[in-house]
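Taking it in order: structure first as structure tokens, then the write-up.
Every protein chain but one is kept in place in this view of the complex.
Letters A, B and C name the chains as they come in the text, with residue numbers starting at 1 for each one.
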Amino acid sequence: MSFAKYKSNIENGDTVMLYLGFDNMHTLVIKDGDTFQTRYGALRHSHLIGKQYGSRVYCKKGYLYVLHPTPELWTVNLPHRTQILYSTDISFITMQLDLRPGSIVVESGTGSGSLSHSIIRTIAPTGHLHTFEFHDQRAKVAAEEFDIHGISEYVTVTHRDVCQDGFQLDHIADAVFLDLPKPWEVIDSAKGALKHQGGRICSFSPCIEQVQRTCNTLTSNGFVELKTFECLLRNHDVRTVNLPLPDLGPSDLVLHDGSVTINSSTDNGKQNDITEETDTGTESEKTDKDFIDANCLKTESEEQIVDTSDKSKRKIDSNDLRDSNSDTKRPRFDKLKLQNTRHDFDLIGCKDDKSFFFKTSAPTLQMPGHTGFLTFATLYHSN
Amino acid sequence: MSFAKYKSNIENGDTVMLYLGFDNMHTLVIKDGDTFQTRYGALRHSHLIGKQYGSRVYCKKGYLYVLHPTPELWTVNLPHRTQILYSTDISFITMQLDLRPGSIVVESGTGSGSLSHSIIRTIAPTGHLHTFEFHDQRAKVAAEEFDIHGISEYVTVTHRDVCQDGFQLDHIADAVFLDLPKPWEVIDSAKGALKHQGGRICSFSPCIEQVQRTCNTLTSNGFVELKTFECLLRNHDVRTVNLPLPDLGPSDLVLHDGSVTINSSTDNGKQNDITEETDTGTESEKTDKDFIDANCLKTESEEQIVDTSDKSKRKIDSNDLRDSNSDTKRPRFDKLKLQNTRHDFDLIGCKDDKSFFFKTSAPTLQMPGHTGFLTFATLYHSN
Amino acid sequence: MTSTDNLVKDGDRVMLKKGDNLRVFQVHKGREIFLEKMKFKLDGIIGETYGSLFEVKDGEMVKIVRQIENETSTDDKGIDTEKDNRHLLDQDSNQKLKQEEIEQMKKDGISGAHLIDQLIENSATFQSKTEFSQAKWVKKKKKKHLNQFTVLRPSTRLLCEMHWSKGPSRICNLRIDSLSQMLTMGNIRAGSTVMVVESCLGLVTGAVLERLGGFGKVISFYHGDSPMKCNLDNYDFSKEIMDTLYNYPLELVNSLKHKTELRVNDDVSMETADLTDESKCIKVEQDKDKSDNIVPSVENVIKDSNVVIDTKADVEMESESKNESESKTETRTESDLAEGEGQLKVADRSVEKTDNREGDCEQKTGGKRRGKKWNKRDNKVKKTKERAEAKILRAKEIVDARRIIQEKNVDCLIVATKFHPTPIVLALVDYVNPSRQIVVYSQFKEALEDCYVYLREHKGLVNYRLTETWLREYQVLPNRTHPVIQMSGTGGYVLTATTVVKSPN
Partner (left out) sequence: MTSTDNLVKDGDRVMLKKGDNLRVFQVHKGREIFLEKMKFKLDGIIGETYGSLFEVKDGEMVKIVRQIENETSTDDKGIDTEKDNRHLLDQDSNQKLKQEEIEQMKKDGISGAHLIDQLIENSATFQSKTEFSQAKWVKKKKKKHLNQFTVLRPSTRLLCEMHWSKGPSRICNLRIDSLSQMLTMGNIRAGSTVMVVESCLGLVTGAVLERLGGFGKVISFYHGDSPMKCNLDNYDFSKEIMDTLYNYPLELVNSLKHKTELRVNDDVSMETADLTDESKCIKVEQDKDKSDNIVPSVENVIKDSNVVIDTKADVEMESESKNESESKTETRTESDLAEGEGQLKVADRSVEKTDNREGDCEQKTGGKRRGKKWNKRDNKVKKTKERAEAKILRAKEIVDARRIIQEKNVDCLIVATKFHPTPIVLALVDYVNPSRQIVVYSQFKEALEDCYVYLREHKGLVNYRLTETWLREYQVLPNRTHPVIQMSGTGGYVLTATTVVKSPN
């Protein structure tokens, strides 16, 4: 029931999402009497029943949020039985297939049901998904999941190898989605599944050779307007950067009992390192900032937000106060001299005598480089 | 001579670059007595002789800069006889082929000589380029250009179809570059051209099918560490954006003789459009900002810089002055209230009562989507 | 939009597609449209199936059979030819037919296929080309000279493509992949209540309406003078879908936080009512239960009609009564209207501006309203009445929308405007239920960084993400497969977050 529509309070049997932090989420089916172990301690299911979705729930060692399930949260938390499609590709597929309430959709294979949940969300309550899976067990588990999630009325799961036996659907579908190693084997059958008035098709393939062969078959089957895309997600990490200003020394050399004395800079060792406040949480697992997985959603619990903000404020304040006696020796980038400088200089960040502070949302160092090629085509009605 | 090394003043016979603005550059061989027509009026060559490179030169209707030639300026200004390689790919190729002074390089085909100039720059004065071109005329013109540019001592141009006749070079090269429709036909010959101690090879192909076949041939010829890349340039357009703040009305409704009067906002029609100051020049050709060619270098003459800056300053000033009597009705984003707000809020741009100003360097709307695939491989010495 | 009803009808909005060129037209029997330098009537498409291919012949649309492109026939020729191109120069100058002659042939109604034949015959170099080059040449010429259009139903996908190709700045650079992310990350689905603040020519509002499919509610916020209705015409939505749309002015957003209640007094039983005499009120009453500070209780009397809408009534009920009232205020005159205007401040302003805007739309679509013809005098009278009706409707709609928002039962907030989003998001985020998605789009990353910082300060959200998507198209052709040569450098940025119950600490 919980996937079918929004509800405000948690009931026994609901599938809920526990949000402990960005890369720490769990999915949970509420079963009165059960207990779930989180890193913040045990959580009794009964404790959740009746709670409003979105509530903060306290465990012994911390708190978490209990969130309403969505296809997107399911996608990042579902048990993987196969490679799955992620929300970036799913979004684009949904748009390109013109899905909306009432659409009749054919999908093969069901896989782990990641895309299926999303399709059902979009086509309900008046549409229907016919999903085909050649792996018996996977088909069964998917059907069970749909049932638990309260969306089984919108979907028919069929265990069949469609490459051999076809969809056996007679012109009922608005759209067909294929995620098969040899999609070209089912194009003809897909054509038969699409309504007489025509429809849209999408084939997802990781390798270009599959795309080439699929395109050939689509074209020879009368599909037109073929377009092949890649759609890649780029996560941006919002953070405050404190870029140190270099010590370029005094502009005049000071004569001091016969030798040149330059004003040796006050201990810059620490201050000269770039300080970065990753706003999006500093979780304990995140040991190496350089290799944050871009596939992951990054976030933070509210507590951490407050922490980071306070830290950042303190840092800046202390910067404001620190030794300003060396003013005359350094180039001036004083923010408070606003009136004397061009406004333009001030539209990026803040400068004090030692640092250039600014907000940046740098792309994560690693990002998805490829998920698959999405080939779309239209079949127009045959006269 | 002008390409061989930097010189400070222009001499007769030099190839110079006239810089009129970003997408308005010309290349010119100085010939005492000649005249060149620019959009700012006529320019007598004699007027340039003796001038320092980098000087501003005045014509009737404006001025331009006369720049020292570089392979990069040549690349964007050369006469196209074929599709050419641009600096983004060239840079990456040069690095991946380990080019440096002293390298012996084989190139096929010469094409319009875009890459050739760049290779010669990097391997001079102790290296040599052997470049092959199957088109007779192109080979001749390239050789002439190298001569005019004073770099012919570093290059040997050969007119030959290397697919048929091979390079006929006996283990002398450190690196081989191929830009051919059927690179696999010359891999064997390329292997023979590379030094016994081994070397690097690069093949540039626009289509993946060529890459696949080339990789197969490279592998079966003993090349290892095959890597295929695309390297794409993304130009960023630095500009000041003035994003209007919306009028969300008063937070309390004012009772006015029995009817609701809301404080109608002062004419927002114009102010509510996003103002963008494209810093990088507002040239007269640039009619549609939406379709700036990303392949082009964007820039401005100094005059235009001043203009834009002034305009931007004026605009902000007037914003600062305009009706501040409506203060109480709008959310406050006052920059000067710095002390009362978190610093974080101020690290992106400036806000006044009507607008959020900031600098951005938005990517150009159009960018190169593909030039070609660059396949690199190493040949190690044969025992 | 139902699948059984797939024939083009008079009055439908249709999209004509030729290659990547897409345009929307309303079908009017006998009326000529102007497209691709040609004038022609759409009569030929009436009664035909959507998705059919037509060719313009003698100013009429004539249905033709779609032929299967056989790209595979050029298999393996790509590579060979590329090599041979070295000896070819650009051959277009070798066409013996002059441009004027070609244009004349077109005016004379030559069929596309015949024209291509003529071009081949008059090309000095066609025969010297390789088979592959010939095929490429013919394809190019066909694209240029064949006036073949596919007739399509408008959809978000096609409208987004159309706007993007016309100039992305008009839709804040909102590229189709970004829009698709917004709808998915917003969990937009049937039954939801969605607040939309956009200035993307109705594209976002339309996309949400499409995804709701007539189930749920969309509250569309408009800046001063631009409710979305006009732009939504392109979608040709059914009444069921349009009935889920509510419009609310941005300039009444700040006032939302004082839990006041606007009420429209509007008598359903009124028939031939005089504008000046009717008593229609929008009452703004303080919700004394919730608001501690003193807010003036205000009342706005609008003398149009006196339907009293019970604010506790179901929304479906409301729209019915709204439609009734629509058909009942027919005989008012313009002068009546003028008298009524002095006191109608809230509703009036937006209605007036809406009318202007609708005027713009009319000009664009040929100065005529769908399927109706009047002489000018009748038109004026009717228009006046319509305007008066519209005023009442708009006022009621504002009241309705206000009530829906203040219920704080909203499932999603989507912002995609030319304005700085932060103030809008901060003003509206608290009306969204906990455990729901907010989605903020901007063409400027900096605007979203700012929004993010303020939201963090505001609290009540988790799971922030600031993302961008890259869209790369590939050319897939035998021996010529590669990413397309040009790509879009930016399609905008999306900030999403999940609302949670605000904790006291």
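Quick note on the criterion: contacts are C-beta pairs under 8 Å (C-beta built on N, C-alpha and C of every residue); 3 or more make two chains touch, one makes a residue touch a chain.
Given the structure is predicted, the values throughout are model-derived calculations rather than measurements.
*Asks:* Need the list of shown chains touched by the one chain that isn't shown.
*Replies:* A, B
*Asks:* In the whole complex, not just what's shown, which of A:E72, A:E145, A:D174 or A:D247 touches the removed chain?
*Replies:* In the full complex, the listed residue that touches the missing chain is A:D247.
*Asks:* For a quick check of understanding: of B:S114, B:T131 or B:N235, which residue touches the chain that isn't displayed?
*Replies:* B:N235
*Asks:* Of the listed residues A:K7, A:H47, A:H159 or A:R234, which contacts the missing chain in the full complex?
*Replies:* Final answer for the missing-chain contact: A:R234.
*Asks:* Would you write out the residues of chain B that touch the absent chain, in ascending order?
*Replies:* 5-6, 8, 19, 22, 52-56, 65-68, 70-72, 87-88, 90-92, 94-96, 98, 100-102, 104, 118, 121-122, 124-126, 174, 195, 197-198, 208, 211-212, 215-216, 219-220, 222, 224, 226-238, 279-280, 297-302, 305, 309, 359-361, 363, 373, 375, 378, 380-381, 383
*Asks:* Which chain A residues touch the hidden chain?
*Replies:* 134-135, 181-182, 206-210, 230, 234-235, 241, 243-255, 258-262, 264-265, 268, 272-274, 288-290, 294, 329-331, 333, 342, 344-345, 348-349, 355-356, 358-360, 362-373
The rule we apply is simple: only the chains that are shown with their structure count from here on.
*Asks:* Hey, which chain ends up farthest from chain B, C-alpha centres compared?
*Replies:* Max centre-to-centre separation from chain B belongs to C.
*Asks:* In whole angstrom, what separates the CA-based centres of chain A and chain C?
*Replies:* The computed centroid separation for chain A versus chain C comes out at 27 Å.
*Asks:* Once you find the CA centre of chain A and the CA centre of chain B, what distance in Å lies between them?
*Replies:* 33
*Asks:* So the centre of each chain is just the mean of its C-alpha atoms; given that, what is the distance between chain B and chain C in Å?
*Replies:* 37
*Asks:* Where in chain B do residues touch two or more other chains at once?
*Replies:* 208, 342, 344, 348-349, 358-359
*Asks:* Could you say which residues in chain C touch two or more other chains, in rising order?
*Replies:* In chain C, 445, 449-450, 453, 457, 472-473, 478, 481 touch at least two other chains.
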